[in-house]
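Below is one structure, written out as structure tokens, with a few remarks after it.
A protein chain is absent from this complex, but the other protein chains hold their places.
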Amino acid sequence: MQGIFKLTALLPFLPFLAFALIVLWANRDKKLSAGLAIGGVGLSWVLGWAIAFTTFGIEGFGEHPFRMFRDWLPTGRTWQAFGFAVDPLAAAMLIMVPFVCFLIFVYSVGYMGVGKPESEHDERGAPAEPGHVDRLASRFFAYIALFATGMIGLVLADNLIMLLIFWEIMGLCSYLLIGFWFARKYDDPKQITPKEAGLKAFLTTRIGDTVMLAGIFLLYVQTKSLSFADIFRPEMLEHLATTTVNVPLIGVTPWATVIGILIFFGAIGKSAQFPLHVWLPDAMEGPTPVSALIHAATMVSAGVYLAIRTFPLMQAVPHGPALQFMAFIGAFTALFAATIAVAQNDIKRVLAYSTISQLGYMFAALGIGAYVAATFHLLTHSFFKALLFLGSGSVIHGMEHGHHHFELPIADCGLADPHSTAHNPKSEIRNPKSFDANDMRNMGGLFRRMPRTAWTFIIGGLALSGFPIITAGFWSKDEILSDAFNGHTVVFVTLALAALLTAFYTARQIVMTFFGKPRTAAAEHASEHDSIFAWMTVPLMALAVFAVAGGWVGIPREFPVLGALSTNPFHHFIGGLAEALEIHVEELPFDSVPLLTSLVVALGGLFLGWLVYRKARPAGHQVEEGEYMASPQQFVDPLARPLGGLYKVLQNKYYFDEFYHAVFIRPVQRLATWLYRVDDLWVIDPIVDGVGKLWRGISEAGRWLDTHIVDGAVNGIAAVIGWCGGFVRVIQTGKAQNYLLVGLVTVSVLLGAFLLLPK
Amino acid sequence: MVPLTWYLVLAAGLFCIGVFGALARKNAVGVLMGVELMLNAVNINLVAFWRHTAVGEMTGQLFAIFVITVAAAEAAVGLALFIAIYRQRRTVNVEEIDTMKG
Partner (left out) sequence: MQPVIFALLALITLGAAAMVVTTRNLLRAALWLILAFFGIAGIFILLNAEFLAVAQILIYVGAIATLVIFAIMLTRNMMDPSQPRFNEQWGVVGGFAALLFVVLAAIVTRVTWPVAAGDVPADTIQRLGSDFVGPYVVPFEVASVLLVVAMVGAIIIARERE
């Protein structure tokens, strides 16, 4: 029975094989590429479940996790291992990760239009016309297969080096996939393009990664090992918690705290927590399956996973600053992002802020020591958030189909300006100004037209808001709230407020999208009858099942009535690992206050949202009853007037993008321009000219002197000036030799310093 | 026997001459020749260390052979690149090849 563990290493390898085969061989055939990607991750899924279910049957698995590793990378006198490990945490993730990947891959077949003909209007790297296949669909499947490698490998990593490798693979895939439609451009120069969004995501997460790398270095210096099993030995944690370092401005701090906070920064970047949250909403420029896979279900939760993995380190100093910091960041982000989500109109951006908020929930839970609850919420959230994203993708496609089928016939009848549509359907459809299929203000009444999408989306929405008893989100959120209620009042109140807002914006989203009357012709003609929707709605239904039933494994035993039926297997399973790591977890006694709170915030929020938005419609005097809106601006949000200026602030996301642009990006640009000027206009050239003139004068006056000496001196000076110029100009000349010179200078100066400086 | 240090100093000298060639030559083939000199300096180090510290194991020589292999591959690809670039631009002046500039 245990033999199956030997196959662990295959899990990340199978999607990687699919990636390699697509890139090297199958990329001309889009169907084959899709088949390879789905096959690779499908095998991983089956194998992953087999391994995970085997571990559920093993008593005391937490104390004796499975490890396989081989020395791989010599680092001085120690070796870094290449290895995988399966422990309860990894097994729980194995239930979720390959399965969700598999479903999203299947969904992508429909979303990318695999099997449809190519459109001759389509440009490479731009979204395809409705009813056509994306020109780069093979590349898409290669990327997501590589991504699956990254995520599965990260979950199974046995040490921090492995974790870092897979972490960066995911970062790369995230960049490539956000910018997948790299040729897409918008009329509005302020609107961020996919290319820019990819860059933004990559650079923003890089800040967190760099800090995390510093933490990993320090950890290695202190422990001489990066293997989780070594680091989390009680002696080692004791050592880390007792040895201290004098941090400037802060004072004497234990190493465990310093390293914990530094590593947590990696999680902040990856999971888009405040203050590095700005990249995630813009990451929605990527294709929707990517948003579901990377920016909702897996990669962003890798940050939380990292924090859960390194939790023993964080709590080596019990209730220390590392945990407090985490709780603060998490709770703050949970509330902060939820408020922004209330005022967004893009269906995907609402979900993006909701993701940020829910990830904040998990960090807050970890920060107050709710190890099991955080893990639980991580898993349930992945299911229902992936469901919501995929549902939104289905809605967007439905809207595009409606728009497409509606616009063309009208143009043919000569009702519309023929220049804008019939002769150039491409620009009509592509031109985002003309129609934004993501904008919820353009929707309404989609429930009748897309029933399968609507039902599953509503189930996902209810799970997100924590609809009592039946949905998974209720059980995981309730567990976090009851942990928080037990002595962390501030966190409890913050999280309860965030939960209220969550339910509110979810209701707003559902009502605006699916109910009321269609506000545009596209919404009126939206449908899910095309063959691609068969690929897209089946994964939705599978995820909907998990969004509901996924919570039943974690029903607390103390819960009234239902608790009697439950053995709370999840808590038991993860708790075994926690005990082995000497993390203190216990099932709390039942308390009615947090339960009532979560009931009230979920139901109250949903009800409020419904109440406010059920009558929302385009402003009366501009659009007659039963007519369509000319532009989304005509839809007036019912909250806009009562909230006034605050609504605008929320809509602009508290102006964080503008703030970062003004404080970080603009000054750097200015500095670069200024340095360029200093170099070329003000300093170097005048000096060269001046010195040259001066010396020419002297040499002409003293021609009778030895010409060679003077010439030599002129050349010498010119050379000196040239060197200086070379130094300054070395930045960004594009010439490889200049760059290499920087390396030469650095190495020789560093070596010289090494030689001269006292040891 | 000649002491180890002599070989190392010789290799350092050869390496620095190679660096100069690689970074200061205008012609791409000249740059390549500089790189070859640097690789040879490395080989001298490898073999000298093999002879003076670990004559029982063949690791030093083995690595030198791998370096030669890589150098051969590098020269073949590098020169093919130069010919291709020359065909397109009528120059192999390294300074004019600055498409890395953003």
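By letter and in written order, the chains are A and B; residue numbering begins at 1 in each of them.
What we mean here is this: a residue touches a chain if its C-beta (ideal position, glycine included) is under 8 Å from a C-beta of that chain, and two chains touch if they have at least 3 such contacts.
All values reported here derive from a predicted model rather than from experimental measurement.
If the hidden chain were put back, which residues of subunit B would touch it?
1-2, 4-10, 12-21, 23-27, 29-30, 32-34, 36-37, 40, 43-44, 47-48, 50-56, 58, 61-62, 64-66, 68-77, 79-84, 86-87, 92-95
By the contact definition given up top, give the residues of subunit A that touch the hidden chain.
719-720, 722-723, 726-727, 737-738, 741, 744-745, 747-749, 751-752, 754-755
The definition used in the following text is that only the chains that are shown with their structure count from here on.
Provide the residue numbers of subunit A that touch subunit B in the complex, in ascending order.
For subunit A paired with subunit B, touching residues are 732-737, 740-741, 744.
Mind pulling up the subunit B residues that touch subunit A in the complex?
Going through subunit B, the ones touching subunit A are 19, 22-24, 31, 94-95, 97-102.
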